[in-house]
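Heads up: the structure comes next, in structure tokens.
Every protein chain but one is kept in place in this view of the complex.
Up next, subunit A:
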Amino acid sequence: MPLLTQRIQDESDQYCLVASLDNVRNFSTILKAIHFQDHATCFVTKNGVKVTVENAKCVQANAFIKAGVFQEFLVREEPIIFRINLTVLLDCLSIFGSNPMPGTLTALRMCYQGYGHPLMLFLEEGGVVTVCKINTQEPKETLDFDFCNTNVTSKIILLSEGLREAFSELDMTSEILQITISPDTPYFRLSTFGNAGSSHLDYPKDCDLMEAFHCNQTQVNRYKISLLKPSTKALVLSCKVSIRTDDRGFLSLQYMIKNEDGHVNFVDYYCCPDEDIPQAES
């Protein structure tokens, strides 16, 4: 063992990123929340890791894992950007099983030498070490949704349990999910228009589920249900969700996810509205 530690320490000088973690699940859980495409772009700065997944140039999901989540987090140059196969990365992170036996933790040491090098993962559980090398790819430009606070027209903070069931029961025969946010009834409404008919789900403004409700002007926007459905992965892990729309109808869903250590992490989903808005039937 000392030999291995020695070697790792020697090598750590050549890495531009070294991060270690006692419990790999604190990292993998957050990644699972955005795992709806195979490939992801990773940005690493001294503050932490941001992993971005996009689909159809219309939806973007970002997972932020703060540096504090890691026990050791060394970044020698900033920023580090690479693209990686997220499915493979998650498979490697759960190489000892995704549901570990109680009391056993898988530790992770993650190293990256820089552009063109593979991402090295050292996973250890009960004295068994697995080394994974995942090839990194040329980073691709990610979308800038230009979603800034000043243009936000409505903002809702909900306890996730109130939305969980709604998302799991979404009528997938409907092509779109229509979100209505208004200062008067129905306040916050999710509507689908499927083969069997339409469904509306109304949340009152003042209820225990609703932590905050800000809206000055009625806004009705439609989003492709197939683009929003993957956010259910983040929703089921989260405890609170912030729903914001801006003046262009862009949607921001921000999920607060608490990991096993009590650290708070955030996962963002941005989604473009559906262009053609037929006259709403409601």
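Criterion: contacts are C-beta pairs under 8 Å (C-beta built on N, C-alpha and C of every residue); 3 or more make two chains touch, one makes a residue touch a chain; residues count from 1.
We take it that contacts and distances are computed from a predicted model.
Chain not shown in the complex: UniProt lists it as "Cell cycle checkpoint control protein", one of "Phosrestin-1", "Translation initiation factor eIF2B subunit beta", "Cell cycle checkpoint control protein" or "AP-1 complex subunit gamma".
Contact with the chain that does not appear here is found for just one residue of A:Y203, A:Y223 or A:F266, A:Y203.
When the missing chain is restored to the complex, the residue among A:D13, A:E165 or A:D184 that touches it is A:E165. Residues 162, 165, 169, 171, 194-204, 207-209 are the ones on subunit A that touch the missing chain.
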